[in-house]
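Input: a single structure, listed below in structure tokens.
With one protein chain held back, the other chains of the complex are shown just where they sit.
Showing chain A:
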Amino acid sequence: MSDIRPEAEAKHSATQKPPLDPHLKALENEAIHIFREVAAEFERPVMLYSIGKDSSVLLHLARKAFYPGRVPFPLLHVNTGWKFAEMIAFRDKIVKDYDLDLIEHINPRGAAENVTPFTHGSALYTDIMKTEALRQALDAGKFDAAFGGARRDEEASRAKERIYSFRTPDHRWDPRNQRPELWNIYNGMIRNGESVRAFPLSNWTEVDIWRYIQAEDIPIVPLYFAEKRPYVERDGMMILAEDPRLELLPGEVKQEGVIRFRTLGCFPLTGAIRSTATTLDDIIAELETATVSERQGRAIDRDQSGSMEKKKREGYF
């Protein structure tokens, strides 16, 4: 082997990790292949970055795919203004530590019309602050490919989605008319204005994500770990009661308990779970005996039957 190594390489080999098991290695290889294929075939790719655990894994895989080069596309964070404060602090640190290009977009209509999850209801709020905002940001950047961290095991309509998911110029997904996707050969041919959403984590499950975070020592937002936190119970969910904008409704009381989050979104719409899992080992052990799915804590999935498919058709990720 050569004695001459770039400086960055030496740094990595200094922290010798045990090799990944064949299961995670196969998933990692597939994701890296997809990242490289999209980066090579499209003019203006972007990576959707939501700061959650799946985004953290996605970002890690992107860094691996293009090493020793820089990640050759920007990250796009569609902010609603209602994310957990810890998420934003984490995002800013990651962007700085890893030398990334971040685009942050907040739908200007949200601020102008004061759209909040409290005043507009979760369905309309999500439509304006997430779906509409995402379309605005993708149009503004003229992005022809957008990486997302969606997994097929998350939700029924996602189980049918391709790894390259074709979108019309107005960002619509037509589930009945998807391009066949054979082997690992992806069809990236599009016309002007059309785009592709690419999902490198399609074949990962929630347990895979956590085991990979553990194996690769990937930093994640501390809200995933159990800690004593203030919360209120609302609509059967435990809502974190830290943000001064959260107004208690009649009958609600601020409580304290050891809780954590299985998924992270907008704090008023994301329910915590009771858990004492303070380490990755604890989280994985908890997951393997879990009896509810991770999206159970997400209000937006339950607005109506088939609601995720409907949102996706309209351009939600």
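Note that a residue touches a chain if its C-beta (ideal position, glycine included) is under 8 Å from a C-beta of that chain, and two chains touch if they have at least 3 such contacts; residues count from 1.
Following the convention adopted for this analysis, contacts and distances are computed from a predicted model.
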{"item": "Options \"NAD-dependent epimerase/dehydratase domain-containing protein\", \"Sulfate adenylyltransferase subunit 1\", \"Spermidine/putrescine import ATP-binding protein PotA\" or \"Sarcosine oxidase subunit gamma\": UniProt name of the undisplayed chain", "value": "\"Sulfate adenylyltransferase subunit 1\""}
{"item": "Residues from chain A at the interface with the omitted partner, ascending", "value": "1-2, 5-6, 9, 12-13, 16-17, 21-23, 25-29, 32-33, 36-37, 39-40, 63-70, 152-153, 155-160, 175-176, 178-185, 187, 189-191, 202-203, 205, 207-208, 211, 281-282, 284-286, 288-293, 295-296, 305-306, 309"}
